[in-house]
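Coming up: chain A.
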Amino acid sequence: MAGGEEVTLDWEMFVFLFLSAATLLSAIYVIRAREIVHSVVGLATCFIAIAALYIMLSAEFVAIVQILVYVGAVVVVILFGIMLTRREIMESEKR
Partner candidate 1 sequence: MAQAKKKSSLGFVLQPMKRTGKTLANSLFLGKPNTVLYPYQKLDLPIGYRGKHIVDFKRCIGCSNCVQICPNDCMWMEKLEDPELGKIERPGVDYGRCLFCGFCVEICPTVAIHESVEFELAHRERSRLKYGPKELRDDSFAGKVKEERQKRLLPILDMSKCTSCEKCAGECPEMAIAMMPIENVGRKKPEINLNKCTSCKKCEAVCPESALKLEEVYESYFEMPEPKLLIKSCTGCSACSKACPADAIYMMEMPGTEKVLKDGKKGKPKKRAVFVLEKCVGCGKCFRTCKFEAIEWPGVRK
Partner candidate 2 sequence: MNLFEFCYGIIHWLVDLVNHLWYWLGDVLPWWFGDFFDAVGDFAASQGHLSVMTIFLEVVIVVIIALINVLNFIWIFRKFMGRMFDFYGPYYVGYGIGGWLQNLADGIKLFVKEIIVPAKADKMGYLLAPIIYIGSSILILATIPFSENFGVSTNESGTYVPAGALFALAAFAIAPFSILLAGWASNNKYTLIGGMRSAAQMMSYEIPLLMTVASVFLLAGSFGFVDIVDAQHDIWFAIPLFIGFLIFLVCLAAEVEIIPFDLPEAEAELVEGWTTEYGGMRFGLFYFTTTIRSYAGGALATALFLGGWHGPALIPDEIWFLIKAYIVYTVFQWMTWSLPRVRVDQMLGIGWKRLLPLAVINLMIAVALKSMGWF
């Protein structure tokens, strides 16, 4: 942004950086989270960010299917699975 040059703030670039940062951070959080349900939340965030990335690539249909299938179904099934397992196992994993 040196003086004299034409300044063009690229919106797409900005949004892309934001989304990729969100994707990466949430993906890291999935691994790092202590509570297993928290990692599921991270996973959902990751999926949603990826869906947004698809939209940026003007692949709307893929993005929608990504949300519908991954967030709406896969994450919920994972959450279900975690909750239906016994609490004691979860607690022993934590420690």
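Candidate entries met the following condition: all candidates are chains of the complex that A comes from, given by their letters.
To be clear about the criterion, a contact is a pair of C-beta atoms (placed from the backbone, for glycine too) under 8 Å apart; a residue touches a chain by one contact, two chains touch by 3 or more; residues count from 1.
Since the structure is predicted, the reported quantities are computational estimates derived from the model, not experimental observations.
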{"item": "Selected neighbour of chain A [touch, this complex] from 1 or 2", "value": "2"}
{"item": "Interfacial residue positions of chain A with respect to candidate 2 in the complex", "value": "1, 3-4, 7-9, 11, 35, 37-38, 41, 44, 60-61, 64-65, 67-68, 71-73, 75-77, 79-80, 83"}
